[in-house]
Structures are given as structure tokens and as C-alpha cells.
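With one protein chain withheld, the remaining protein chains of the complex are depicted in position.
Chains: A and B, in written order; residue numbering restarts at 1 for each.
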Amino acid sequence: MNNNNHSASGPLTPAEVAFLCEAQSVTIIPRQRLDGLDLIGGYIPPFHPPQRTTIPLWLALLLKRQRRCNIVPPPWLSAPNIERILKTETENQNLFCPDLPYRWLETAELLLEGCPDDLGGDDGELRVLLRGLREVRQGKVREGLGKLEATYLQMNNLGLLEITEVRGFAKGVVDGLRKIGASTGVGLVLGWMMMISRWGWCFISMVFWTG
Amino acid sequence: MYGDLGLKLVQHAKRTQSLPQLPPYQSDIVRSVTREVRDLDRDVTEILEPFNGHFDPAEEPATACSLLVHHLCMRRNKRCLLAYHRVRVEAIEEMCWSGSDLLEQVQASQNKVAEGGAGIGSAEGSGASSLSPEEEEYARQYGDLLAAYKGQWTDIDLTGSLEPPRDLFIDVRVLKDAGEIQTEYGAITLTKNSQFFVRQGDVERLIAQGFLQKLN
């Protein structure tokens, strides 16, 4: 009844994050000819099967459902690669691997749902690996956030859907600290947490604030 | 005690937020809280009367304190009343946006009042509108305002769904012969076992009635 149950306001919902993800480009192999298409978001040139072409993901998924194309999965979305990343993530508890694109999780979910047969063999294995990866990273975020009170948090290398999932919690940390700070009025930079190496590892740097 | 009724209103407001339907307007409590404000104001006037407009709080700390308490109580009651009405107004606006049968409700209650005569048609009666007459008026006026604003954006249907569009078109198989139906693309004839790629909105009723089956 109140404004909370529809989404005119507030952070994006997972369904909306998926919607945004569908706007990104993906490579396809057309199976049928298609005339050029003058979309609002740009012109789609005619298809000449089996010549590859790049189109928005929503369009690719629609054509795939109609068996009019195959989708070429992005290079990072393969079982061996995800397995490698999962291993690194597990071995380095304080780090986030930067080898994943910003929309990795939602892209993977959409492709697993829309074109499992295009993902090169065993999509079951890929699913298991992705679930593992998601859990490992989520655990780190929660642990990192739970330990501190900060005036800001850096969250580089986290994906948009991952951010969406921890959003309420992270916002609570930053908002909550401000309220404590507001009552005492003292702010002070204290230090860092979760250090970083220079090999492109992500970090969450924190500046503490004493009350 | 002063303030009890105000609290009750806020509790009603809180409950309203979690209910699927707008509960009856609490005209009795609203009237009492309003009366309380008037009583408090009269007290203030009486307290100040002997001073002839030359009241100095430093000289009369006890009186000043009493005045402050009166003042705070009045403001608190005002906030409670505002909060209560605001929550209800938001619910009414929400109904206007979602296009629910608010005005039918209003009409039904008006008919009832017309038939049953005045006096007993209180908000508590079953089937009667849960809106106060002022709220019914507000609903009508806000509906007009919304229609005017919406009219500037006819092409995008401002009150349409806020869920991201998904599967606008779907594949369906015909389960039973259903004759000819009209779609945006003209008529199609639904013969058993044929398949179509159609706009979901055009066929939702036929799916629900078991004529068509949605395919993945």
C-alpha cells in the first residue's frame, strides 16, 4: 500500500540490474538473414549468416529463443577460467580478483538461462563454479564490512549485482557511523584495512572514524 | 492524558502502512485530537491573560514552563494529525497511480448514503467507503491532477508497469480451437496444435482460460 513495494524510488532491484545487463553488447552467429533494423538505441546492420555480428544482449536472447542465432559466450565465461578465478579467490582471503567484468554475475545468469547450450559443453559444472565464486566473494564483502565503521568504503572490482546484494548492509555501515559521529562531532582518519598488492588486486580501503 | 489520542492516531497510521486496504477513517479520534489543540490554546490564552501582553519568562519560570508544555503538546498533536492524514493521502495517491477502483468505491458509498439516508452511513459500516468525505474529494482532485500530468506523456504510459519489461512476445501453442482473435497485427485464427509468436498482453486471458499454452 505504501511506496515501498513498487520501485519508483530507492536502489535498483535485481530485476532492474538484469534489465541493464541486457543492454550490453554480445557477439552472435546468426542462423537466418535479417534486414537492417533502425532501433532507437542505434542501427543494427543486416545479418549474413554465418558471419558474426555484435548486437544488444536483449535482442540476442530474443533471437536465440526463436532459434535464429547462437550466442558466442564472452571469453571469461568458461569453466576452466572460472575455476582458475575461484581458486585465486579462495587462496587470497583479502582480495577480489579483477579479471571479471563489472556485470559478470548478471551476465552469467542471463546466459545460463537463455543459451545454456551455447556455453561450450557442461553448463552444470559452470553453474556450480559460478555459485562457488559468488559465495566466496560475498563472504569476503560481508566480513570486510562487518569489521569496520567507515566514512567511506572503496569497493573496486565488485560487480554491479554483487553491490546490489550487499547494498543495504554497506549503506547501513556508512549511515550508521555518521549518526554516531553526528552526536560527538569528531572525525579522525585512522587507518586502512585489507591491504592490496600492486598486481591489480582489488582492495577495500577503509578510513575509520572515531566517535 | 494529553497526547494519548495523538499517539493512537500515529499507531493507526503505522498500521495503515502495512495493510493492503485503507482502513476506515478515524473521524472520532481526529475530532478529539483537534479539540485537544483548541483546549490547549484556550488554556494558553487564559494563562497569559493576567499579564496583559507583558509576560517575562525570566520572572515567571513556572508559568513559562507550563506555556512551553502546552505549546509542545499542540505541536505534537499537529504532527500526529499530519502524519495520520499524510499516510492515508499517500495510500489514496497510490491507488490513483495504480488505477484501482477507488472511484467506484467512492461511488458505491455515495449510493449507499443516498439510499440509507444520512447519519448511519458512517465509515464503520460494512461496504461503505473507508474514506472521509474530504478524502473522497481529494481522490477526485488528485485523479484529475494526475490525468493532466500524464497527458503530457501519453506515448510512454506514465502509470504503466514499473517492472522491467520481459518476454513482451512469447511462443504459444494452441490447445483448443478458439476461432479468430484480434491482435495488433490483425486477426489470427487459432487452430489446435498451431504455434504463434504473439504479444503476451494479447493472449493472457486465452492462456488463463486454457486455450493456449505458453512455450519456453
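General remarks:
We adopt the following convention: a contact is a pair of C-beta atoms (placed from the backbone, for glycine too) under 8 Å apart; a residue touches a chain by one contact, two chains touch by 3 or more.
One rule holds in what follows: contacts and distances are computed from a predicted model.
Chosen from "Gaa1-domain-containing protein", "Protein CSN12 homolog", "DNA replication complex GINS protein SLD5" or "Probable electron transfer flavoprotein subunit beta", the protein name that UniProt gives for the omitted chain reads "DNA replication complex GINS protein SLD5". If you put the hidden chain back, the residue from B:Leu22, B:Leu81, B:Met95 or B:Ala178 that touches it is B:Leu81. Touching the omitted chain from subunit A are residues 3, 7-12, 19-20, 23, 34-35, 37, 39-43, 58-59, 62, 151-158, 160, 163, 167, 170-171, 173-175, 178, 181, 185, 187-189, 207, 209. Although one chain is not drawn, its touching partners on subunit B can still be listed: residues 30, 33-35, 37-38, 41, 71-72, 74-75, 78-79, 81-82, 85, 89, 93, 132, 134-135, 137-138, 141-142, 145, 148-149, 152-153, 155-158, 160-162, 164-165, 168-169, 184-186, 197, 199.
As a working rule, only the chains that are shown with their structure count from here on.
Across the interface of their complex, subunit A is touched by residues 16-22, 87, 90-91, 94, 162-166, 169, 171, 197 of subunit B.
Subunit A meets subunit B in the complex at residues 1-3, 6-8, 15-16, 18-19, 62, 65-66.
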